[in-house]
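Here it is, the structure, as structure tokens.
All protein chains of the complex are present and in place, except for one that has been dropped.
Right, chain A next:
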Amino acid sequence: MTINGWIQILVFCGVVTLLVKPLGGHMTRVFNGERTLLSRIFGPVERGLYAVAGTSEREEQHWTTYAAALLFFNLAGFLLLYFLQRLQGALPFNPAGMGAVPPELAFNTAVSFMTNTNWQNYGGESTMSYLVQMAGLTVQNFVSAATGIAIAIALIRGFSRASVKSIGNFWVDLTRATLYVLLPLSVVLALVYVYLGMPQTLGAYVEATTLEGGRQTIALGPVASQVAIKMLGTNGGGFFNANAAHPFENPDAISNLMQMVSIFAIGAALTNVFGRMVGNERQGWAIFATMAVLFLVGVVVCYWAEAAGNPLVNALGLEGGNMEGKEVRFGISLSALFAVITTAASCGAVNAMHDSFTALGGLIPLINMELGEIVVGGVGAGFYGILLFVILAIFVAGLMVGRTPEYLGKKIEAKEVKMAVLAILCLPLAMLVLTGIAVVLPDAVASIANPGPHGFSEILYAYTSAAANNGSAFGGLTGNTTWYNITLGIAMLMGRFLVIIPALAIAGSLVAKKTVPVSAGTFPTDGALFVGLLSGVILIVGGLTFFPALAVGPIAEHLAMLLGQTF
């Protein structure tokens, strides 16, 4: 570990923390329907869209209506994306002449982008036409992110409103998230990325003659615009197969920092939106602090493990940390940091190959995802994810102050506990059960690149990433098979909708409750005690669930390495 490495990590943390308040303020105004600087530009567009959709910003929805609208919208998005891929050969903007995407892969990809996962069983430059990339994938990058934000806002309203039935209007929240948050930020980011050297063209791939005289096709395309939203919306689906390790997708340290910051920006700011909406910003900061604690622990362990490298390699006289699978322009510090960020948030973009990390270095991204990506998390998804754990923590510990547990004046009762448990349960269901099946299926095991515990980790990582809607790949696993296309698709659907529906149900239940006034008997949820409690519950519940799987995967691998055996 180097001073330089730590400075880069601290710069990142500082920038994110500084963004929380201004971005949070802007988003709060947007979702409260107040005027912002952008209202002049997007106001007419917004009203026009409502008119076309036959709704209005004054129309409010019960949680079931909200959920139905959300499901309908996602289904429509899935179908559109599926058929765009299947028919791309006959559609325009296809200079490379890509043929139809096979059905299982098209299913996997459509689910993947609709659920904000962006698991990619395809190589972008060799599979997708420009039209699919722009009208299909990029559109889903926007709306899947906006969907996540909408759910988070709806759940926040569960706490900020009292004794009403409605949790907002899905169409309005979706439109506002897209128009006032994602779109303007993406435009600015894309322009800077172009300035930094990313391609943004609809022209054909370029043929180049290398120094050796060989011929090479250099893939191009509308990269900058897609990179902007893939990070901001924590989608993570790379334009190129190599994702953010590719020089066109991530040219230098500045673009790397911007991408890392934009992964966390909205998720972190949502804690502030929460604080503002419930009328006490400290509540938001307490959640932010919990995320920060878990994040920093992850960064320290991951950076330490990578910087320490492999003792077996070191013993051969190769000093230094583990540089396998890392880009020299980022080095160990930024690769480790990026890996923790991308899995803490449900982004899934990578600037290094996680498969090549040391066992413990790879353990951190795995744990991040297994916890449900609640450390900042996917835009919206991370926030409603951590609120589920808040409900759990408050319920168990809240009883210890001798009152029916309450959070922000809302009593946490059977209905909330039931829904939170259901949502938390669906992750191990998808991750562990599907892994359990895959590791004993010869066809599925054939996809792994390495034997032993490392191969196990590859499969576990794939299902974990899919169910957590992360989309990053450990690498090493050949995912484009019928088995993985279908089962990973199922994992993604479970991880997304089996969390969303209970989260909205909780919002619907909370919004109808009275707000109990704070008294000396109320357990304070805006201080260090709460941060400690919440972090503890997250680590213990998450840790207990996945301990056996981690023991036979990365932990066994790490301990074997210490004994001189690698996989």
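Quick notes on this one:
Simple rule for what comes next: contacts are C-beta pairs under 8 Å (C-beta built on N, C-alpha and C of every residue); 3 or more make two chains touch, one makes a residue touch a chain; residues count from 1.
One rule holds in what follows: contacts and distances are computed from a predicted model.
Only one chain is not pictured, and the protein name UniProt records for it, out of "NADH-quinone oxidoreductase subunit L", "Thiamine/thiamine pyrophosphate ABC transporter permease", "Carbamoyl phosphate synthase small chain" or "Potassium-transporting ATPase ATP-binding subunit", is "Potassium-transporting ATPase ATP-binding subunit".
Although one chain is not drawn, the whole complex shows that of A:322, A:368, A:435 or A:487 it is A:435 that touches it.
Checked against the full complex, the candidates A:392, A:467 or A:507 give a single residue touching the omitted chain, namely A:392. In the full complex, the hidden chain is touched by chain A at residues 162, 392, 395-404, 409, 412-414, 416-418, 421-422, 424-425, 428-429, 432-433, 435-437, 439-440, 445, 452-453, 456, 514-517, 519-524, 527, 529, 533, 536, 540-541, 543-549, 551-552, 555-556, 559-560, 562-563, 565.
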